[in-house]
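In this view, the complex is presented without one of its protein chains, the others remaining in place.
Chain lettering (A and B) follows the sequence in which the chains are written, and residue indices restart at 1 in each chain.
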Amino acid sequence: MDRNELIQQLKEQIIKQLNLADKKPEDIKNDDPLFVEGLGLDSIDALELIVLLQQEYNIKLKNAEEGQTIFRSVSTMADYILEQQAGAAN
Amino acid sequence: MSSPVFIAGWGVISAIGNNVAENLNALISGTAGIDAMNRLNSVHKGELPVAEVKLTNEALADLAQLPSHISRTALLSTIAAKEALDNSRIDISRWRTGFISANSVGGMDKTEDFFEDFLQNPGAGHLRNVVNHECGAVTEITADALGVKDFVTTISTACSSSANSIFLGARLIRQNQLDVVIAGGTDALTKFTLNGFNTLMILDSQYCQPFDDNRRGLNLGEGAGYVVLVSEKVAATLADTPSVTISGWANANDAHHQTASSPEGKGNLLAMKSALQKAGLQPADIDYINLHGTGTNNNDIAEGTAIKTLFDGNYPPMSSTKSFTGHTLGASGGIEAVFSVLAIQEGVIFPNLRFETPMKELPFQPVTELQKAAIKNVMSNSFGFGGNCSSLVFSKYIAT
Partner (left out) sequence: MVSEESSVHITSTALIRNNKVWGGETLLFESDGQGMDFFNFLYEKLDINYPKFFKMDALCKSGMAAAHVLLKNFKKDHYRPEEIGIVLSNKNGSIEADINYFESSKTFPSPSLFVYTLPNIVIGEISIRYGFKGENAFFVSEKFNADWMYFYVSNLLQEHHIKACICGWADVANENYDACLFLVEKKSENGVNFTVENLNTLYNRV
């Protein structure tokens, strides 16, 4: 999957996983912060994103703190996933 | 001055012992009950240490004199509540008696097993295993075993539940609604809870280190703890005047997050401050704090900060006995109330096990060795999900 497709897919998955009923993928900009500002997600949402990574991409985080950099924006999430997938392929 | 509410009896069962004497021995000898998972059949066996009560359901049922298909939560509750009542030597038929109990899982231990069979095949599983699922049903089982009929109620406010049961009992006695109240709580370890806490990423895959700078999270435990609260009138009829009272209590809401405390521990501070006020005491009067001290990043900094604010340079000795028993959730307030009473009775301060590095944000640290001291006033903290913060103060009774 290419990066743009992944980003689009991630936006849909995030909305579903986090019950963001009033949002559409177009509302989420690639580089907007996910936490505090932007989507204003909280710590439980961060944990749900960790579950999302495991469920959809088979990536397991060892501790919650790793999420702070990975989930900065949809772009950073996509980059992380692509990196992990490349690493797994080798 | 409000009339004293005495503690005439206490009972406990936890990972460190099946009764008061065993628990006390373990606390004094520094022997924790945290270990590799044994009884619980979870996918995390071998990964997550827990603090299980070291008896099978059959053995618990024998002790409790109840059938072995009864929920573990109710078995634990009955054992500890009976011990408390027995050791108070009170004949409850003479008095208006209440039973106030707390738990978070109810009969979930049985239900989760039932569901597995049921989901495979709707004809499988024994329905009798789910009939006591609700928190209230567990309370009824113990109330019946004790013979308490006048007043029975269940509190369900997460980790502060049994502390809340205890101060409700004290209130009812002060208001002259009841003469004797057996109050506390119980919880059994279940896959439901373990998986849930695991998904919140607050469990330690090693043995927990409360209030340590490098703490990683909590270890779940199970057990039950109850105290028998009595009025002055009842106390006067007892062969030995009880020497410990519950002198203060308070509850507040942190209003910050469903499962985390505000970083400054605002709700924690409110509860501790109000409990002291209720007891008519100053911070300097507290000789020991039994911390909520779960070992999570969040709790310990919030609780520590609240203590720093309230005690302001004059910090009493403190420790988390969850380093022995794990976090027993709905039972923790009750079990730790019993430990607080023991601290006063025996004149000892229990150590905070496995402590290595002080938290850099705090100008104090917990005690690491058993200490002998004249203990007059103990503060016991219990902070639960939903922002529910409770603090109890126990005091040595000095006749005036």
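The criterion applied here is as follows: a contact is a pair of C-beta atoms (placed from the backbone, for glycine too) under 8 Å apart; a residue touches a chain by one contact, two chains touch by 3 or more.
Note that the structure is predicted; figures quoted are calculated from it, not measured.
Undergrad: Considering all chains of the complex, which shown ones does the missing chain contact?
TA: A, B
Undergrad: Hey, which of B:52, B:83, B:109 or B:254 is the one touching the hidden chain?
TA: Spelled out, the listed residue whose C-beta touches the missing chain is B:254.
Undergrad: Of B:48, B:80, B:158 or B:208, which one is in contact with the hidden chain?
TA: Answering carefully, the residue with contact to the hidden chain is B:158.
Undergrad: Which residues does subunit B use to touch the chain missing from this display?
TA: Residues touching the hidden chain, for subunit B, are 104, 106, 108, 112, 115, 119, 134-136, 153-158, 164, 168, 171, 175, 177, 191-192, 195-201, 250-259, 266-267, 270, 274, 384-388.
Undergrad: Tell me which stretches of subunit A touch the chain missing from the display.
TA: Within subunit A, the residues that touch the unshown chain are 18-22, 40, 44-45, 47-48, 51, 54-55.
The working rule: only the chains that are shown with their structure count from here on.
Undergrad: How many Å are there between the centre of subunit A and the centre of subunit B, using C-alpha atoms for each centre?
TA: 39
Undergrad: Note which residues of subunit A are touching subunit B in the complex, please.
TA: 42-44, 47, 50-51, 63-64
Undergrad: Spell out the residues on subunit B that touch subunit A in their complex, using ranges where they run on.
TA: Of all residues in subunit B, those touching subunit A are 199-201, 257-260.
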